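All protein chains of the complex are present and in place, except for one that has been dropped.
Coming up: subunit A.
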């Protein structure tokens, strides 16, 4: 009986023996031997463990014995699990590896400014586009505050790095937009057609962009339409130019949404108050109606349909430059319809597909006359139809890399009639592209691709290689390089008269550095661009033009140094010359200024519920053509330096159940002269300045939002 009894005694003590304490200790660091505090050290299956101290060390006692799993976990790092005997678990040296998230991965950055809510690390947010003073919620006007863009006020579009407005193309969900701007008068820039609130992402690329996009020599403006709204809303607006209504309904199951918007604008009351340079014969007026439908077709699928129609017209009467004492009449009426249907779905195994189709038609009727003078009035009728299909497939390669390929087809029908004389053409354009985003490491990425294009009108094909590299120096800084060949058809106004023209071509080289921290952003780029085969109009149409552009750009954004203030500063230096159109030789073109700078300032006073904003723009004088000089001095003259200050004020309050925002904006507050260039009469005796219709423009509005809070959106719809 002795033996069993001894066993019994021994066994009774087992629980006590289990209580015997063992020390577990060690240190946790990164691969670079940086100590990691806050790491949760645990023995799997027991409570015992500790949190590492500032020097990464830990030490705790445990009653657990034998072979066990010890885990070390910390947010932002991969959890480490080691198997060890507790008796040996002293002075453990544990190394944690960082998890690779979006913030730590390098992204293709050369040449592009992105505004997105979804992606982190972007330099702008979609709200920034609409809160910029002076932009009046126009996408292109807001982007003009970024480096690379010129302060051109007499023509619509973005003039980027020595390129013309035509060299920047707009893409919505990957598809090119034929008429992204309203039709305007010669020498006066018109607004963009599309409200910034339609888009969740806006990318302004000033060069070196993806092979997905073609037919833009200088720049691509890539817009991504919004998905389902967070909730339903109703809005009502009343402004100094007219009223607007909007409904956006999200269905109960949150899988579908549909919306309508309508607005009407008429500047008759405004013009009664504010005198314009020319006399309005038909005050600018117009109506827009749009509808959309968005549906989640599956967990990963999304179908979106958008249609918008607009009508607008205006007429002005000004002094005739050609015939002193006579009046010139200009009237325009425009109809436009734009549709876009887009479908995205994941096909499994890392495959994704995006299908899109778009149709747009634009009609302009223009009437021009020098009253009481021969020849007879000029009537221009122009119509542009563009139908297109686009298909893109992508496939994940490994953990981070991606292969993308696709094709697109565009059918363009361009008609114009100048009195009895017609100049029409159609073009079938097809393109295919392949591109890979190859992550050599999470910090080093290369994008290599190419694009093939064929135009039936030009009866010619081209192949455009593109390449981009980006390397992340640390968590916040990265360097990037980009190269690419870019082709574009000549402008429709030339192509309709000469169908034998060929593609124009530009080669981009870009080097950039950027540092993005929580409150500060610094970015600088140098670029060199070579132009080939530009269109010349003398002695007759040909592709013998050429040119170059080079420069350096700087962007600085600071959201911290001044309390409640967010500001950014852009500076661009541009050296460009080109020989194109009727230029006798290579000169600096009339849309290019040597130095351009912009300061955007945003101030929020929460106690008064006021948002104040200001934008100051500066540009050195641009060349203009003075026919009284000899040809050797072509484009020798410079306009005055451009200085403009624009401000906006928003006051947010609640009236009844409706959130209400009062908006006031004013452009060119100081009334500085804005000299964009000069026009000369054919006898060279008289000239007139090209400038805005009035020194200042102001806007006053009130927006109410019912049902749900949409105030933030409305604040910015100035």
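By definition in this document, a residue touches a chain if its C-beta (ideal position, glycine included) is under 8 Å from a C-beta of that chain, and two chains touch if they have at least 3 such contacts; residues count from 1.
Just so we're on the same page, contacts and distances are computed from a predicted model.
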*For the chain that's not shown, choose its UniProt protein name out of "Flavin containing amine oxidoreductase", "Xanthine dehydrogenase family protein subunit M", "Glutathione transport system permease protein GsiC" or "Tetratricopeptide repeat-like domain-containing protein".*
"Tetratricopeptide repeat-like domain-containing protein"
*Of A:28, A:42 or A:250, which one is in contact with the hidden chain?*
A:42
*Which one, A:433, A:486, A:601 or A:659, makes contact with the chain that was left out?*
A:659
*Just one of A:51, A:378, A:419 or A:628 touches the chain that is missing; which is it?*
A:51
*Please identify, in ascending order, the residues of subunit A that touch the omitted chain?*
1, 3-4, 7-8, 11-12, 14-15, 37-38, 40, 42, 44-49, 51, 73, 75-76, 101, 103, 117, 125-127, 230-231, 518, 606, 609, 652-654, 659, 708-709, 711-713
